[in-house]
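Structure record follows, encoded as structure tokens.
As you look at this complex, bear in mind that one protein chain is not there, while each of the others sits in place.
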Amino acid sequence: MIVILKNNHNREQLESLINWLQEKGISIHTSIGDAHTILGLVGDTSKLDIDLIAALDIVEDVRRVQEPYKNANRKFHPEDTVIRVRNTQVGGGNLTIMAGPCSVESEEQVVAIAKAVKASGATMLRGGAFKPRTSPYSFQGLGARGIEYLKAAREETGLPIVTELMDLSQLPLFDDVDVIQIGARNMQNFDLLKAVGHQPKPVMIKRGMSATYEEWLMSAEYVMASGNENVILCERGIRTFESYTRNTLDLACIPVLRQLTHLPVVVDPSHATGKYWLVDPLAMGAVATGADGLLIEVHNDPAHALCDGPQSLKPEAFDALAKKLLKLHETVRTLEG
Amino acid sequence: MIVILKNNHNREQLESLINWLQEKGISIHTSIGDAHTILGLVGDTSKLDIDLIAALDIVEDVRRVQEPYKNANRKFHPEDTVIRVRNTQVGGGNLTIMAGPCSVESEEQVVAIAKAVKASGATMLRGGAFKPRTSPYSFQGLGARGIEYLKAAREETGLPIVTELMDLSQLPLFDDVDVIQIGARNMQNFDLLKAVGHQPKPVMIKRGMSATYEEWLMSAEYVMASGNENVILCERGIRTFESYTRNTLDLACIPVLRQLTHLPVVVDPSHATGKYWLVDPLAMGAVATGADGLLIEVHNDPAHALCDGPQSLKPEAFDALAKKLLKLHETVRTLEG
Amino acid sequence: MIVILKNNHNREQLESLINWLQEKGISIHTSIGDAHTILGLVGDTSKLDIDLIAALDIVEDVRRVQEPYKNANRKFHPEDTVIRVRNTQVGGGNLTIMAGPCSVESEEQVVAIAKAVKASGATMLRGGAFKPRTSPYSFQGLGARGIEYLKAAREETGLPIVTELMDLSQLPLFDDVDVIQIGARNMQNFDLLKAVGHQPKPVMIKRGMSATYEEWLMSAEYVMASGNENVILCERGIRTFESYTRNTLDLACIPVLRQLTHLPVVVDPSHATGKYWLVDPLAMGAVATGADGLLIEVHNDPAHALCDGPQSLKPEAFDALAKKLLKLHETVRTLEG
Partner (left out) sequence: MIVILKNNHNREQLESLINWLQEKGISIHTSIGDAHTILGLVGDTSKLDIDLIAALDIVEDVRRVQEPYKNANRKFHPEDTVIRVRNTQVGGGNLTIMAGPCSVESEEQVVAIAKAVKASGATMLRGGAFKPRTSPYSFQGLGARGIEYLKAAREETGLPIVTELMDLSQLPLFDDVDVIQIGARNMQNFDLLKAVGHQPKPVMIKRGMSATYEEWLMSAEYVMASGNENVILCERGIRTFESYTRNTLDLACIPVLRQLTHLPVVVDPSHATGKYWLVDPLAMGAVATGADGLLIEVHNDPAHALCDGPQSLKPEAFDALAKKLLKLHETVRTLEG
């Protein structure tokens, strides 16, 4: 950590700061320039409160040098994390395709979709039982019943299931779920993160709408610090000024996270764009950029969903896409050696 | 609601859409242009799923005309809501000043601050017992004990207390709190919003880091739709590209919300900027722009907080500011007639 | 265009608005609902000033239905535009690779890089002669001399050259340049756009740091409305809250622009991220998402540029990347059929 002092800093306050830091086991290197005096703090600074130091009368600015996350940090864990989920795994070079409906609507619907997406090459079934909705007047999901339907679909197809947990009070219902999803709106619901950290199932954390890479990794750190190392990161678009798409998909996160962390990264082009015709090209882009997997909405019930369903691909479109993605993944792996 | 059809729309699908809408009690006005056919939907469209319609093959775009919130909408509730909190009230022309420490640290601390801020003109005591922290390694607040200390400070000073609820499992501890704060990170924790909607205490909802006015009002709508009409909105800055300040304080929200809703609006310049020296000028700006109140961090324990405490004002600085704000508020009220 | 009237609109003002619109050849369809009256405007609304109408006392909101751009609009020009540049072309299914140094530093430098990138598969040479720099104290480019060096490199290699025009007073120097680049900071320098619209050379318009798709297309429209139809769009990242990368590369722009316009789209991963190690994965992602080309910084003078040059690839790294990109492009073309 680097502390930049104000020009006219009080000598006594500086000494008090230095003593306080030394008591915490930090050693200090001082650079005195014409315009600024700079303190280089050496030692374990991860427990220092950066805001506290920044607020001191004598301090102009504080800059962190060390990342504030440890368990999630590739520096301390150079090997890629590979997460075993039943008969499949996330990370480690294979392409995970999680597909399924936005909302679970009925057992027939979800079983039918599960069979279709499995035949196309999906490796996991996703579907919402508890649904975070902006409006209290919108359908809030089938809840516990939805989870039962997902299990029935797993029974039929063998596909592991991933579904969203919205509140820690629902946790007992997730005992037999394969991957617990934490939604973008809950990325900084710290009590929820601790709760899923205290149980062993893999956790997929969606990036918050306006979360930086560091904040996202700190949310992973909450889960890992509570004892659960099985964390998957899922990019689903960030909020920007551009409103043509629902969000702006940030594919640069893939190589950046590859550098910063050992955790696998999957991409959700459906929610990122909110338009079904953008799912195909952006899924292709995600695979070529190096994603470990994709989360894709598929809907099979055009009658119920009025005509063609919200922002989802139909099973036939998904089938064509999944086949392309698998071939692309193969080519990319060959090219990357 | 307005539905813009694609040029080459299929006649049959259009009829199926029109029938479906009419079954829902919506009547339809059609405008056929050279480039576009537009459907004007008249009736109660608040229950229609805009995403569903937007996803139809024949639809190019859908635009909402009616706001999706009702209880929070000034159109259906023209009078300002005034919220009674013990011996004071929020809204209705008086200036609410909520002041206190970011975190409750000890009974002595919070009682001392409460006495100081009351003497300066504060009308409510704020302080964090449960603290949402980006890092799992940071101090997470005193929890239940912190709430007890706040009550002790209320006992001594008569100031009503406002403090943050982080998870619905903590709700029983908030039985004797005066205003329940929902933090920015929980603005779309819908289970939490429903829970505070099912109890009668006033709820103060902080704006999410990247929440639009409409999303913010929809969160208020969650609380109100569950039965609790006592909602206060708190602006605390939004996330933008500018990183000099922690967030960008959006004072335009004050007159905009005044137009859209009848709920009172308070402003938190401390969290918005993250710098104590910006609290004074922005608190002044908030009052002149028409805020119903302010949320200001005050810290009295320079020894413990190392030197001067994180982003807080000292009691003396708060005293000077509070006096200025009350005078400014008087002048503004006179000028606005 | 759709005009939503206020509930309590004055009858006389409405008639005056309707008359005014009819005089402009617009016909009006009215939908009267309980909550709102909506006017559907049919006819050529592209000349109507949306801000003017929105400001009327009786108007609550105005929404455009038709895009405000015509020449750039795929609806009126369904075929892809393919731009011939000497012996190569941009668009039409082939992958354009524009490579070269950020700044032209000397004839030797630029000739050497030109030879290297040509050998690796580049189809165009890019290099800055006039450099927009945030600081007045930074190197501002070699200017006219830089353009001469680029021409020398073209002479040696046959590669067409693309370089940035910063002010219309420099235009005479660009007579023998192959593609004129308009930088992100000048995307809405309307006098400059008109000037390059009045000459015949292809123009590559970089997206402004915070430009929407529509604003970007309106800048293309400025050039095209002045008579020059040879416009290339170049995505170079947008400004968001995430500061780990210099900008956020928005690859969704590729399929979106493919839908909205017939103009070719190229991607600049070097400026988008500001980090050389992100160029490779994002160039791969851009090709798989369907980009018509790439703009890649390559620097060959490690001694001069201190060690390895700012955010550029070295020629060897570029060589490996270019080979991968060409193979990936082939695979993608096969997969897309």
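Observations
As written, the chains take the letters A, B and C, and residue 1 is the first residue of each chain.
Criterion: a contact is a pair of C-beta atoms (placed from the backbone, for glycine too) under 8 Å apart; a residue touches a chain by one contact, two chains touch by 3 or more.
In this text the structure is predicted, and so the values were computed from the model without any measurement.
The chain omitted from view is touched by exactly one of A:15, A:61, A:176 or A:316, namely A:61. For chain C, the residues touching the absent chain in the complete assembly are 13, 16-17, 20, 46-47, 49, 51-58, 68, 132-140, 166-169, 185-186, 188-192, 194, 209-210, 215, 218, 221-222, 225-226, 239, 274, 276, 305-312. Residues 210, 212-214, 238, 240-245, 248-252, 254-256, 259, 272-273, 277-278, 281-282, 284-290, 324, 327-328, 331-332, 335-336 are the ones on chain B that touch the missing chain. The chain not displayed touches chain A at residues 2, 4, 7, 29-36, 38, 40, 42-43, 61, 63, 65-66, 75, 210, 239-241, 243.
Criterion: only the chains that are shown with their structure count from here on.
Nearest to the global CA centroid, when each chain is reduced to the mean of its CA atoms, is chain A. One simple way to say how far apart two chains are is to compare their mean CA positions; for chain A and chain B this gives 26 Å.
Among the residues of chain A, those touching two or more other chains are numbered 210.
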